[in-house]
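Note that this is a trimmed complex: some chains were dropped, and none of the rest were shifted.
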Amino acid sequence: MSETVYKIIELVGTSDVSWDDAAKKAVETAGVTLHDLRVGEITKLDMTIEDGKVKSYRARVRVSFRLED
Amino acid sequence: MSETVYKIIELVGTSDVSWDDAAKKAVETAGVTLHDLRVGEITKLDMTIEDGKVKSYRARVRVSFRLED
Amino acid sequence: MSETVYKIIELVGTSDVSWDDAAKKAVETAGVTLHDLRVGEITKLDMTIEDGKVKSYRARVRVSFRLED
Amino acid sequence: MSETVYKIIELVGTSDVSWDDAAKKAVETAGVTLHDLRVGEITKLDMTIEDGKVKSYRARVRVSFRLED
C-alpha cells in the first residue's frame, strides 16, 4: 500500500578509506529493510585532519524508515 | 514560558490522492499537541511512478516536539 | 513597451482545503491585471496544526505589479 | 543489474485544477517504464494568472530514463 508514513534519519558515517565507505558504514549500521525507503541521500562530505594528513572521511546520509502502524 | 527546547522530526507522508493529503497523513501520524510547535514545514515534494502512472504523492514535512523537562 | 518596472509582492495564502486553494486565495486577493506580470511563484509551503490535525494549508506566493509611470 | 546510466528530463506540467494534477500530467506524458527510475521530483511550483484569477497551476518535474545499451 502506498499510504504509509516514513521517518527520515540523518547519520554521519566515517571511514579511513573513502566517502563511499563512510556512507556505506552509515547505511549498513542503520538497518534499512524492505519496508523502508531504499535510498540513502548524501547531504554533506567532509574530512577530519590530523598532523596535516586526512584522518577520516565523513559522509552525511539521510535514510527513511517506515513508521509502525 | 518561552524557554523550552523542541526537537525537529522529518517525516515523509504518502498518498494516492494529493500532496495535501500526503502531508496531512504525515502530520496527523505525528501526534502534535498544544505543547509542541504547531507548524508543519514542507521540505520536498515528489511522486512514485508505476506503469507510467503516478502511484503516490510524497511530501516531506518537518514538525517540532517539545522535549520533556 | 518592454521597458517598464515591476514591484514584487510576497503574500501568504491560507486554506482549510489545499495548497492549491491557499495560493489561489493569495493570488486572487492581489488583483493582478493585464499590465502586471501574470505569474505567481511559490516560495514556501507549510501547514498549521491544531489538536494534532491540519488546521490550514499555507502557501507563499510572489506576484509582480507594474509601477505607475 | 545496478550499473546502468539514466538521463534526467525536466518537464513542466500544467493544469486548471491543481499542482497534483499538473505534475501527474507531466509524468504521465513522459512514459516512464519499469526500466526507468520510478520517481518524479518536483523542482518548482508556480501559477499563471488571467484577469486576476488563477488560469493554470504549473509544476516542474524531473524524471529519469534508462539510456539504451
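Letters are used for the chains, namely A, B, C and D, taken in the order the chains are written, and counting of residues starts over at 1 for each.
Following the convention adopted for this analysis, a residue touches a chain if its C-beta (ideal position, glycine included) is under 8 Å from a C-beta of that chain, and two chains touch if they have at least 3 such contacts.
Worth saying up front: this structure is predicted, and the values here are computed from it rather than measured.
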{"item": "Assembly copy number, counted for this structure file with 4 shown", "value": "12"}
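Simple rule for what comes next: only the chains that are shown with their structure count from here on.
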{"item": "Whole-Å gap separating subunit A and subunit D, where each centre is the average of the chain's CA atoms", "value": "28"}
{"item": "Euclidean distance of C-alpha centroids - subunit A vs subunit B, Å", "value": "21"}
{"item": "Of all residues in subunit B, the ones touching two or more other chains", "value": "18-20, 45, 48, 55"}
{"item": "Residue ranges of subunit B touching subunit D (in the complex, touch as defined)", "value": "17-20, 44-55, 57"}
{"item": "Subunit B partner contacts - residues on subunit D that touch it in the complex", "value": "18-20, 23-24, 27-28, 30-34, 36, 38-42, 45, 61, 63"}
{"item": "For the subunit A and subunit B complex, residues of the former touching the latter", "value": "2-8, 37, 64, 67"}
